[in-house]
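Of the protein chains in this complex, one is absent; all others appear in place.
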Amino acid sequence: MKPFGILAVLLFGLAAATTWAAQKPRARDLGVPFDGTPGPLNAITDVKGVEVGHTTLISGSGKLVVGKGPVRTGVTAVFPRGRDSLDPVFGGWFSLNGNGEMTGTTWLEESGVLDGPVMITNTHSVGVVRDAVIAWRIRKAPPDDEGYSWSLPIVAETADDGLNDMNGFHVKPEHVYHALDSAHGGAVEEGNVGGGTGMVCNEFKGGIGTSSRVLPEKLGGYTVGVLVQCNYGRRSQLRIAGVPVGREIPDKTVRDEDIGSIIIVVATDAPLIPTQLKRLARRAALGLGRDGSFAGDGSGDIFIAFSTANPGAIASKGVRDMKMLPNQQLNPVFLATVQATEEAIVNAMVAAETMKGANDLEVIALPHDRLREVLKKYNRLVE
Amino acid sequence: MKPFGILAVLLFGLAAATTWAAQKPRARDLGVPFDGTPGPLNAITDVKGVEVGHTTLISGSGKLVVGKGPVRTGVTAVFPRGRDSLDPVFGGWFSLNGNGEMTGTTWLEESGVLDGPVMITNTHSVGVVRDAVIAWRIRKAPPDDEGYSWSLPIVAETADDGLNDMNGFHVKPEHVYHALDSAHGGAVEEGNVGGGTGMVCNEFKGGIGTSSRVLPEKLGGYTVGVLVQCNYGRRSQLRIAGVPVGREIPDKTVRDEDIGSIIIVVATDAPLIPTQLKRLARRAALGLGRDGSFAGDGSGDIFIAFSTANPGAIASKGVRDMKMLPNQQLNPVFLATVQATEEAIVNAMVAAETMKGANDLEVIALPHDRLREVLKKYNRLVE
Amino acid sequence: MKPFGILAVLLFGLAAATTWAAQKPRARDLGVPFDGTPGPLNAITDVKGVEVGHTTLISGSGKLVVGKGPVRTGVTAVFPRGRDSLDPVFGGWFSLNGNGEMTGTTWLEESGVLDGPVMITNTHSVGVVRDAVIAWRIRKAPPDDEGYSWSLPIVAETADDGLNDMNGFHVKPEHVYHALDSAHGGAVEEGNVGGGTGMVCNEFKGGIGTSSRVLPEKLGGYTVGVLVQCNYGRRSQLRIAGVPVGREIPDKTVRDEDIGSIIIVVATDAPLIPTQLKRLARRAALGLGRDGSFAGDGSGDIFIAFSTANPGAIASKGVRDMKMLPNQQLNPVFLATVQATEEAIVNAMVAAETMKGANDLEVIALPHDRLREVLKKYNRLVE
Partner (left out) sequence: MKPFGILAVLLFGLAAATTWAAQKPRARDLGVPFDGTPGPLNAITDVKGVEVGHTTLISGSGKLVVGKGPVRTGVTAVFPRGRDSLDPVFGGWFSLNGNGEMTGTTWLEESGVLDGPVMITNTHSVGVVRDAVIAWRIRKAPPDDEGYSWSLPIVAETADDGLNDMNGFHVKPEHVYHALDSAHGGAVEEGNVGGGTGMVCNEFKGGIGTSSRVLPEKLGGYTVGVLVQCNYGRRSQLRIAGVPVGREIPDKTVRDEDIGSIIIVVATDAPLIPTQLKRLARRAALGLGRDGSFAGDGSGDIFIAFSTANPGAIASKGVRDMKMLPNQQLNPVFLATVQATEEAIVNAMVAAETMKGANDLEVIALPHDRLREVLKKYNRLVE
């Protein structure tokens, strides 16, 4: 086995590349039909202020030796207000099937407040990522007026133990710092990057995917952005745009059981309070349902939503003024969440490339041409 | 307006007719493709012991006069172990969007036990149904060993205020007793019956629908049955078997907003404990998602699941012996729940017939021929 | 049995009497030590806008004949903004032990909004009260801008089946209307009134109790008010001001098991959002804990909290401006909730008078002189 540090370092830098998105087709480019109007980037970063950073670790090949590799993993950071802001946001979460971890949710549920980034990594690296986020915050700035830094970070995971030496604990604090420090607006890298590096989705190669929707001005003009780390599903269940794509492309399946997971992050600039953001998080389940999931027992299907509205409103002094969109006006925001989730998952599969990992396991990419053929067969191809 | 009592009485008796099912096509008969293997009746009553009773109230026509009619409403009763059993079952529930009522859920959540039938009616008749269930139980038998009768009944609702004089409070205790007393196994009436009489689903006529799945013996041979009272959705969102049926049949829509609701009852004979039944209830959301719902703000999307296994196990004396299916074996049960929910909703629309109600509002049935044409257009018609 | 209508009518009128409070000692008057500063009325009505109405039904005596009596029951209505307001409030709830009913909580949990009064009655009259609240609202005013009236009322209960013919369903719609129509600010009737008429608390006579706390100006000057319908507890566990009063006064106990319940309503004018009101509701458990409860299996210990701040903010049009007190400033509000709950329960027992009910069951009042003796024995009497 070759020393894997070299490739890892190479890939490290790549994560910040912003010219990336133009080079690869996305689901819409292939003619997959989706409803609603995406934002300019069709990404979570269409929500102003949101920044995403990845650290991608790929090294080694062949037989798995615990602690040695092969390594196919990483870390993804999503900052609601950008990496330089210490201003918290309102948030809410939902667990469709909780065979997974998202630290920090007990306080999120209690307070309705999300203080810091949302981190996503592999199952066995949640701890190192969590403590590293705290250490990064301590170094970054003094505690807030109340004497607090971030102590209860949000860290979620899905398992990459098929392709990756997950028991080797290859994510280190410096990888976490890199994901945090390299977070940026603009186009978001998709596929085999960040926390999504070694993930498998509907028995195709999965990973990170994103999408967005922009509402008409008369409905408020709000943006909803979604980012997924996609690792769920059995091939036979996969539907894309309602078409039974999974059954039509039964090649090279890799699982007996639905043992994967999906983390879904929903961002919006609509002025929503925590109760409403829990509602948004729950809608992600319906987008996932459209793509065919039945949320298997082994799945950690955990969703989080936040609003970038009301900057400065969640302070500790005095009574705060804030804005709220009434419940009766949430339908367009709900529908946008379902639609962007449906599309972000497909984007993850479209972007991910065939990967060979631990013990030479190969997980194939969703073949773009075959996808187009199937959509055409069912009269759903957009040409 | 004609005296509405006469027609109501006529329809009263009809509810118990068991020859009904053979006379009308169901979704499968029309060529709609569904996954999985249904039970002999393709109904919730395929779960042994489950009995369903309806009272259907239809009378009057023309302009709505509060308290006079027109009346298009009713009551549906679902008994887990049949109407003569006082033996409780384990249960669990989930609210996907709680703009609705399901009484009794606080105790269900606390105890994991469902004691009595699940009742479904219109929004403004929940109270009368609740108290009437208590009265019926008191008359039926003495309290249990602990001195308890049923005091916290499960009563759910959706709103039929479009077609029905809902503010006229036309459901009376005797209508509740009739639904309870007429509950039976065998084929289940669908469409404009019982609590579903005046309901609207995706802007087609909705109502009661049901479906079931039977697992292969090697997966336990369990049955999962679903019954829905279907009143949700906007036409433009409706998908059937993944096909955008709603957009293809845009005729005669009746709503500006998603203000409807859906109650979903999931029954199984798999030996599940309450924690697991909550998981089942949550899967109903994924079946609903397949049919296109985004769970609008005005929607009361509330789901309940119970297991008829472990008869006699929930007694008050001594330590009880019981059976449990381990979590790791739940995937087939989960998938069956998603599939049966997806189909039950379509069955409701297929069975319901065009209805004219209050103020001559007409809600059209899903046109069977058009449905077949659309499925064919998208290469999804089973012929 | 005497016709019970006469006494019922008499008591009907009494409920609105506002000179009542001056005539009976409350817990503080007896020398029970409590922490914190109560408002001028030491009642939930110290929160501006809150109005309380009772209907008290007492008639008949001797042997219980179902449907005939004796009757010892009633209805209590708590309006957040007064009975003439249709402006909703933010709210939240918590079930410490859910062997009880509080209708409307599914929507309260989903929306964070409480629309209408909080009603409390006996277990078997929840349905009639619920539907009557809807009917009252329909008569009162046209639907709101969105076309809605109240359809999902909050109705809670505790069981008075010891003293009352609960299976006789003696609460009728007109009793509900009376409680609603007679709601008023000012002093709140306590003890054997309204929904609390036939209740038993720690095996003393229980019923309605109330208390309040006012915060110093530097902590915001907010008021927290609590009203309880108190029907819980075993004598042996009762603590008052930390003193084992229950063991010291073991006379005439009436229960083998903890089968009672308690409903706790918390009101405040602090500008809290729904997430925060759920936190307030949870604090009621700690006040109840101070009085010795262990929340028995049979207990329906269900708590609701609302904020009268932000009038007009929960409308359906446009984006709303509102105020919020940051989480970091909630400690005084939390402590006030615990203290007011602790005191409201004792006030209920102090106000309630010995009652003889069905089958001549007699439940004694907490003897005031004995209470003082016990407090003195433990050096806790305030003289």
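Every chain is named by a letter (A, B and C) in the order it is written, and numbering of its residues begins at 1.
The definition used in the following text is that a residue touches a chain if its C-beta (ideal position, glycine included) is under 8 Å from a C-beta of that chain, and two chains touch if they have at least 3 such contacts.
Here the structure is a predicted model, which is why all the values come from computation and not from measurement.
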| item | value |
| --- | --- |
| Omitted-chain contact residue, chosen from A:59, A:76 or A:99 | A:99 |
| Contact residue for the chain not shown (choose from A:32, A:89, A:120 or A:159) | A:159 |
| Among B:97, B:111, B:167 or B:197, residue touching the chain not depicted | B:111 |
| Among A:135, A:219 or A:254, residue touching the chain not depicted | A:135 |
| Contacting the left-out chain in the complete assembly, out of C:227, C:335 or C:371 | C:335 |
| Residue numbers in subunit A that touch the chain omitted from display | 66, 95, 97-107, 109-111, 123-132, 134-135, 138, 149, 151-152, 155, 159, 167, 169, 300, 302 |
| Contact set of subunit B toward the excluded chain (per top definition) | 110-113, 146, 220, 271, 273-276, 279, 313-329 |
| Where the missing chain touches subunit C, by residue | 96-97, 237, 239, 241-244, 257-258, 279, 282-283, 285-290, 292-298, 327-328, 330-331, 334-335, 337-338, 377-380 |
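Here, only the chains that are shown with their structure count from here on.
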| item | value |
| --- | --- |
| Innermost chain, taking as reference the mean of every protein Cα atom displayed | B |
| Averaged-CA centre spacing for the pair subunit B and subunit A, given as whole angstrom | 36 |
| Whole-Å separation of chain centres (CA-atom averages), subunit A against subunit C | 46 |
| Two or more partner chains touched - positions in subunit B | 97 |
